[in-house]
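Before I ask anything, here is the structure I am working with.
Only one protein chain is missing; all other protein chains are in place.
Moving on to subunit A:
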């Protein structure tokens, strides 16, 4: 187990370097970021040269990358164009997005798995068919449509919620955005759980458990569900990273000042430091979440052992 973890951690290094390098190059290819700083006017030559020097943009790209990575390892993610430290931006943005992700994941787990279990146990019944139909609808409607619709209906027409989220972005305010963010994944979780449950229901160990006379509750939760959750856990695990990075659309609709907002603004302003910094952290989150998922397998299924 320990060796497995070490090996996985070592594997992260090339992935980490590769992905940051790619992002770094991509942002650099977009052109000169200083040019956009002076509005429709041209920055005067002296000032832009000075700014380039300050942000290290006058050096070749490989050198910029090396200096940047050097700084990253000491915890310095550089300065954004508006004079704020990128670490400062992260400190305000990540808690918000993490809260949003937690809300979304909770929705996925609670609603998704519950619906999955119900439909899996009642295959072919009206409940099953209607939930299936519903998930199909949710999957096929893009997030921004559900987002804008809910915002308009709940926020403007019925006045149940505020259409936008305040600066504090408390859990309460994030319920609707979290639901929107989770909606598509939620539908997938439902379908995954349903298939998995339906398949395992006919397996030998379930039949044994039923034959032993175990209460139905115990059969479903301990035997059937636990074994059926493996693909679902994989999905949710990888989804954590996707949700955090993919919140751009949802955050924009509900005006949430989280990671998506910072990334969007960073890209528009071609702010290498912000974009690479945030993506680096997202890459790390993704890698760690994946590792945790793999370790969770062993907990869920005792047959799986890591050497």
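In this text, a residue touches a chain if its C-beta (ideal position, glycine included) is under 8 Å from a C-beta of that chain, and two chains touch if they have at least 3 such contacts; residues count from 1.
The criterion applied here is as follows: contacts and distances are computed from a predicted model.
> Would you mind picking the UniProt name of the chain not drawn here, from "Polyketide beta-ketoacyl synthase 1", "Peptide ABC transporter substrate-binding protein", "NADH-quinone oxidoreductase subunit H" or "Imelysin family protein"?
"Peptide ABC transporter substrate-binding protein"
> Determine which one of A:66, A:137 or A:221 touches the chain that has been left out.
Selected residue, touching the omitted chain: A:137.
> Out of A:12, A:69, A:98 or A:111, which touches the unshown chain?
Within the whole complex, the residue contacting the unshown chain is A:111.
> Any idea which of A:97, A:119, A:183 or A:280 touches the chain not displayed?
Of the listed residues, the one touching the omitted chain is A:183.
> With the full complex in mind, choose from A:24, A:235 or A:254 the residue touching the hidden chain.
Residue touching the absent chain, from the options given: A:254.
> Taking the entire complex into account, which one of A:89, A:197, A:259 or A:287 touches the absent chain?
Selected residue, touching the omitted chain: A:89.
> Touching residues of subunit A against the unshown chain: what are they?
Residue positions of subunit A that touch the missing chain: 30-47, 49-51, 54, 81-84, 88-89, 92, 107, 111, 134, 137-138, 140-141, 145-146, 149-156, 159-164, 167, 170, 172-173, 175-176, 179-180, 183, 251-255, 257, 261-262, 264-265, 267-270.
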